[in-house]
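Let me begin by presenting the structure, written as structure tokens, before commenting on it.
Here the complex is missing one protein chain, while the rest keep their positions.
Take a look at chain A:
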Amino acid sequence: MAEFSAAVYQNEFLPDGGTDVNAIVTITCKGAGTAGQSGAGSAGEIIIVDTSGSMGPATMAAAKEGAQAALAEIVDGTYFAVIAGADRAMLAYPQVSSGPGMVQMDARTRLEASAAIDRFVGSGGTAISTWLDLAGQLFSSVGAVTQRHVLLLTDGENRERPGRLDEAINRATGYFQADCRGAGTDWQVAEIRRIAQALLGTVDIIPSPAEMKAQFQEIMRNAMARGVADASLRVWTPQGAEVLFVRQVSPTVEDLTHRRTPVNPLTGDYPTGAWSDESRDYHVAVRVPAKAIGQEQLAARVQLALGSDVVAQGLVKATWSNNSELTTRIDQQVAHYTGQAELAQAIQEGLAAKAAGDEATATTKLGRAVQLAAETGNEEATSKLRKVVDVDNEETGTVRLKRAVEKADEMALDTASTKTTRIRKEPTA
């Protein structure tokens, strides 16, 4: 049985008239078990491989090998299917045209699915909306499946009329989760990130075919470790208060503010998807009416809810004080993650400006990113930034755009922009 716990990091002291309360809430899950094994329903996995004409022979071969490696990670008994995606989606396995579109994994179905993947041939265009829609139909064809996860690989830009992909993303949002990977450098980071963010998954670049297999294995291994099918971050705020934002800040920055589902007038749920044994940090900012010096009040109850069951709770407090030593202190965690969120934004805006030819803005934004990455000790961001800009002064954020930049390096910087580092020392094993 999974156990959740919550810890709150904040400076609860507000000055006279202060209204804004910031807190980092760490939610930790232990004993999650294996996907689909909790007795609450089965897990379903769908592997979607881009089989458009743009997939070169090496990429295709690596994709096949990767998909087959992913099959090997799927626990027996899990419902699964394989989709070949081009300008329309084709159900590659199981080869049925009606009834349940997924089968349970065992030695035989694993072999059959592998054989089906072997027969992939690249041809046609890229219409990702059709891939997502077919995945949704397949999941809904098996009522026993309550935990739904997709692994999606593409190598190119979506070629559909504007809006169609967003409509498909909306249909899938809240129904299944998707981890997305882009092979090579001909795909659009922003486009695929949109899918992954809406569907509570990750996005990354697989620059060379050689890395395909390991990435697929890892994604599927992680998916199978998520023994808690679906959980919500439940945030209560007092009468008269306003939620400024709710944002996941670790392991990646994901703004959840606009994904609130009301539970009652004072409480809203924010989606967090499935959980494995892991720890995630959330930054919650609440504006409360100021009270008199010495008053204490609760600014938020931050809970983790499985359906209607609350399994962990952290209390975010506000105490008004006239002791400036207390009120001027900024919590280390809050400061760190505020910087990390700004870092993600600076990288994304800097790269967008660079792509649009606005070198001045790109230089300023990426310079700020270099500064923030150094300040917050985000070494991965620092090393990825240094492949895109020449750094004159890290402290002041003075940089020059590199003349010749590998496209893959720029995309890797972009996909990694939302990854954050922690400042707390993790317990060492």
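What we mean here is this: a contact is a pair of C-beta atoms (placed from the backbone, for glycine too) under 8 Å apart; a residue touches a chain by one contact, two chains touch by 3 or more; residues count from 1.
Here, contacts and distances are computed from a predicted model.
Student: Tell me the UniProt protein name of the chain this structure doesn't show, selecting from "Sulfurtransferase", "ABC transporter permease", "PPM-type phosphatase domain-containing protein" or "C-type cytochrome".
Tutor: This omitted chain is identified in its UniProt record as "PPM-type phosphatase domain-containing protein".
Student: Using the touch definition up top, pick the residue from A:14, A:62, A:180 or A:241 that touches the left-out chain.
Tutor: Once the missing chain is taken into account, the touching residue is A:241.
Student: Among A:20, A:167, A:296 or A:406, which one touches the chain that has been omitted from the display?
Tutor: Of the candidates A:20, A:167, A:296 or A:406, A:296 is in touch with the missing chain.
Student: Tell me which of A:5, A:114, A:279 or A:313 is the one touching the absent chain.
Tutor: A:313
Student: In the whole complex, what residues of chain A lie against the chain that is missing from view?
Tutor: The list for chain A reads 236-241, 266, 288, 292, 294-299, 301, 313, 315.
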